[in-house]
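Take this structure first; my questions come after.
Only one protein chain is missing; all other protein chains are in place.
Showing chain A:
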Amino acid sequence: MSSIVYSPLYFLYGAKEFFSARRGREKLRYGFFFSRLSVSKPPLSLLLLLLSSSKSKTLPRGGRSCNSSLSISLLPSLSSPSTKPRKGNGVSALVLHRRRPPAIGSTSIGFLSVRCFSALTPELKSTLDKVVTSHKVVLFMKGTKDFPQCGFSNTVVQILKSLNVPFETLNILENELLRQGLKEYSNWPTFPQLYIDGEFFGGCDITIEAYKSGELQELLEKAMCS
């Protein structure tokens, strides 16, 4: 349980690692500066909310009714005027709603029309770039790893658990923008979506196939060593 509770911290740590891997020493300072700077700003707190949501809810009941709380709590910040995205720093530049007309997000009904727009803003894309590379294995799923809310997601969680690899999960039911954006990001219409070593690996069927053939174990081993 504790490993899940601290998942946002892990993420931040991972993001920083990512910076140091990607940038030179000087640019690391720059990246660090920005990520420090943005702690007090809404965009990163939004990201934190988004991430911490994956650990928070061990809900007694299944079903969609439980999932709306985060979306609703995001609404005020989504409908507020957008800050200008800072170029070149994905972590601080999470502005989920830049392309969206202001009307959307004012009520939860607004989410119904999300599909009409491109949910994958450049900001969300660069954030997702960071998220999928922050850990070796990242699973975008319905529910949490301790409480999957979909049979397919559960299957993948059980496979990963049985292989004894550390993995992070994000509950896409708690953020509709993330959910829609990810479909475009991965070019994949359904969940769960498994990322290994920053690359989209597949959905449930592919994971099962690869597990049966031993390909998944092989790939995971390789990923853990790299």
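In this text, a residue touches a chain if its C-beta (ideal position, glycine included) is under 8 Å from a C-beta of that chain, and two chains touch if they have at least 3 such contacts; residues count from 1.
Everything below uses one rule, namely that contacts and distances are computed from a predicted model.
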Just go with whichever of "Protein BOLA2", "Probable alpha-1,6-mannosyltransferase Mnn11p", "Signal peptidase complex catalytic subunit SEC11" or "Checkpoint protein" UniProt uses as the name of the absent chain. "Protein BOLA2"
Contact with the hidden chain (one of A:163, A:206 or A:223): A:206
Can you name the residues of chain A that touch the chain not displayed here? 115, 152, 187-190, 200-206, 209-210
